[in-house]
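All protein chains but one are shown in place.
Each chain gets a letter, A and B, in the order it is written, and its residues are counted from 1.
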Amino acid sequence: MQVVRHVALSVFKESVRDRVLYSLVAFATLLIGASYLIGQLTAGQDVKIIKDLGLAAIAIFGLFIAVFIGIGLVWKEVERRSIYSLLSKPIRRHEFILGKYAGLALTLLVNVAMMTAAFYVVLAYMNTQASDALRAVWPAPAADPGMLRAVALIVLELLLVTAIALFFSTFSSPFLSAALTFGLWVAGHFNADLRNFEVVVESKTAAYLARGIYYVLPNFAAFDIKAQVVNALPVPPTYLLLAAAYALVYIALLLTGAVLVFSRRDFK
Amino acid sequence: MDAIRTEALTKHYRVGFWRPRPYVALDALTLEVRQGEVFGFLGPNGAGKTTTLKLLMQLIYPTSGRAEILGRPVGDVAVRRRIGYLPENPYFYDYLTAEELLDYFASLFGYAAAERRRRVASLLDEVGIGAERRLQLRKFSKGMLQRVGIAQAILNDPEVVFFDEPMSGLDPLGRREVRQLILRLRDRGGTVFFSSHVLSDAETLCSRVAILAEGRLVASGHLSNLLAFQVRGWELVVTGLTEAALERATTLGHIARATPLGAQHYALELPITVAPDGVLSELTACGARLVSLTPVRETLEDYFVRQVADAPRERGLGTGT
Partner (left out) sequence: MTRRAAVLLVLLLGSVLGLQAVHERRSGPPGGTAESLLYVRSPEAMKRMALSYHSLLADVYWIRAVQHYGGTRLSTDPTKQYDLLYPLLDITTSLDPHFRIAYLFGSVFLAEEPPGGPGRSDLAVALLQKGLRAQPDKWEYAQAIGFVHYWWDQDYMQAAAWFRRAAEMPNAPNWMAPLAAVTLAQGGNRASSRRLWQEVLNNAEADWLRVQARFRLRQLDAMDQITALEALIEEYARRVGTRPRTWADVVQAGFLPGVPLDPDRFPYQLDPASGAVTLDRKSTINPLPIESSRRR
């Protein structure tokens, strides 16, 4: 456990040095710039748009960090042979994988936490700019803590994406890993269509196959409650719990796979 | 108990994507290295030295055979606490400093923070890295990285140290420092197993060597034993040698080649078939004076060349394609 922690901390340190946190500057600039522009562009109701934009930006920035660091995590160590000296230390290969994963998860958590903080600051400022009459008709307050539920699900989604990227990175090149990870991410959003595939195809086999794929593919659509929290619609706690359980089990599956592949690998 | 022991250690790779063919990287290597030895693992590039070291570090898995370090199978995490490894052309993390890298590796051994600080500071002193220790490693030269690599290999006061080409990337001063370091490790009772394709490294350091060519062990033992019977002549340096005396000795077949070094000053190569003392007395009778007499041994380089020439060309499994 100690070893995993040390590997994780080194990943975190390296990604911070690798200017990953610069993305936060881009995020803050985007959000503040957009909140000004959107105020000019739309007939009022800019808070809803800022909320949509902020949550979407947190998800997208996180996605890119998860994929582009995730695919390089293991590959880079192997490619640059830094893994040679590392694995001669008292560390088991599964500890290495888990440490790498935990390190990127930590990087993502810190990133998302800081983006969320910037997001709430912008919203709190917009709140001070709004009239009482305007505030009265908002479905939810500007700096609505309820949005943290959407952020929590975004974090779960990102952790799942990271696990996918890490899994691919244990055996394939970064380019292929990125393509596969993004592919799964997109497919995971079309998931609902696969479930109802029998509506569009005649063949029973094809319908069963589609349904099978529907169950196997990561269902990313399940982690999207951005629209719900922005419009202050109810989200039952059981939904959140189920999504969390789904993410955690899926992550455990992918990490197990990654460890199995990685433990058998030759580092030529 | 041996420090290192391998039994018929074999590694095949599959090469080619569409029609993979096996390629024998290491063929049934059996080796024993005793504790307290400095053991040279020699061979030209591509002989299988790095493959062997990777097998011992369990970076790759053997096709067959077994290997033990300190009486335990390789890959045993308990063994890793007692060994150190310098990979060939080591590379580390771009964005960590030398200090941070060593601290990170030390933390994997479970050392407390104060202990880590102490070890890291003294190691960096030992390998000669000064103020640069606060620089990120991406700014390090190859030689500096080599020094960091050596430092991380001896971080835990290992009982057995594996160095893959420890001299590469170092200037002559650096090479001397590494030689001294290896001798210090030996004096502390450690075992040093190092690979090299540079012969002088081994000749000055090793008690025993193994010589590898094309994935096979071609010779092993004490360097002096391996090379002594390979004396193939003598080199005689004399001054005051007249042209006439030189010509007479040459026509008698006593001198294979004469290289003038100055006026009446020659380096003479005597064939193995003549007794050097006889030739010497013959020349001194003509007024020449002895400067030096040394046996000419086959160098490791010649040895490699000869072994490679003898070894079968095909390095596949011999099943044909």
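Just so we're on the same page, a residue touches a chain if its C-beta (ideal position, glycine included) is under 8 Å from a C-beta of that chain, and two chains touch if they have at least 3 such contacts.
No experiment lies behind these values; they were computed from the predicted model shown.
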| item | value |
| --- | --- |
| Partners of the unshown chain among those that are drawn | A |
| Residue of A:134, A:152 or A:240 touching the missing chain in the full complex | A:134 |
| Selected residue (touches chain absent from view) among A:7, A:20 or A:53 | A:53 |
| Given A:38, A:121 or A:152, the one touching the chain that is not displayed | A:38 |
| Interface residues of chain A (partner: the chain not displayed) | 38, 41-45, 48-49, 52-53, 55-56, 59-60, 133-134, 136-137, 139, 186, 189-190, 193, 220-221, 223-224, 226-227, 230-231, 233 |
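Criterion: only the chains that are shown with their structure count from here on.
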| item | value |
| --- | --- |
| Residues of chain A that touch chain B when the two form their complex | 2-3, 6-7, 9-10, 13-14, 17-18, 80-92, 264, 266-268 |
| Chain A partner contacts - residues on chain B that touch it in the complex | 13, 54, 57-61, 77-78, 80-81, 83-87, 89-96, 100, 104-105, 107-110, 136, 149, 152-153, 162 |
